[in-house]
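Note that one protein chain is taken out, while the other chains of the complex remain in position.
And then chain A:
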Amino acid sequence: MSSLTKLISTLARVSDTKLALLNHSNVQIISSAKMSQYPKYFIDPTFRNDELNALYETGEVKEKALVPCRAALTEHTSSEFYSSFTRKFINHVMRKGNKQLAREVVEKAFEVIKKTQIQKYHSLPPEKKVDFTIRDPHELFHQAVINVKPIMVLTPIKRGGVRYQVPVPVDDLQATILAYKWFIEASKDKERTVRFYNKLAKEIMDAANNTGRVVKKKLDLHKQCEANRAYAHYRWN
């Protein structure tokens, strides 16, 4: 009897995360950190044609059909012009729920980027045209965000009645959100006659080249983190 009870306890000591993965081995686990009207086990919908075809090919569709699914948002389309990365940025640009305006503005900025890139391309001599590959504004924006994302930030931590600015690592999602915020701030800071989308286009192109105002902001932040290196241990104690 005692050996059996020992076996029970050993069986029960298998790690929870491994078992959770085993439990839903073929089904994607959504992040449980969200506050949502849905219970945690609801999966995200698959709305892109290529993803759906892949599911049908592997046969995973049968399993996914049995798991309850969240409703697709109105942004979720199988359109040619859909970009999940840009969609998030449009949401951050949006003010007072004016999605139409936010989308217009960002798309205009991309139009400006595209025109500029084409101009650059045609002004190059033929040998250099082969190297000039990135002309898609979505790709360029993606590259710009990667260049602008900070690795660490300063957080105020109170020790002995004094607030110190302590360098702290920042996770990917928070870094991306910061990058979006900086782009929007930089684009707003302009003369009255300059259009937002023009400024935004300029900022994105500069950032993709690792130059410009927004990248400078990130570098300044990193410098400050280096300067406050001495307070790094305040993060724990």
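Convention: a residue touches a chain if its C-beta (ideal position, glycine included) is under 8 Å from a C-beta of that chain, and two chains touch if they have at least 3 such contacts; residues count from 1.
In the analysis below, contacts and distances are computed from a predicted model.
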> Which of "UDP-arabinopyranose mutase", "Mediator of RNA polymerase II transcription subunit 22", "Signal recognition particle receptor subunit alpha homolog" or "28S ribosomal protein S9, mitochondrial" is the UniProt protein name of the chain not shown?
Replying inline: "28S ribosomal protein S9, mitochondrial"
>> I'm checking contacts with the chain that's been left out. Which of A:78, A:91, A:174 or A:209 qualifies?
In response: A:78
>> Looking at the full complex, which residue from A:88, A:103 or A:195 touches the chain that isn't shown here?
In response: A:103
>> Touching residues of chain A against the unshown chain: what are they?
In response: 4-5, 7-8, 11-14, 16, 19, 22-23, 25-26, 62-63, 65-68, 74-75, 77-79, 81-82, 99-100, 103
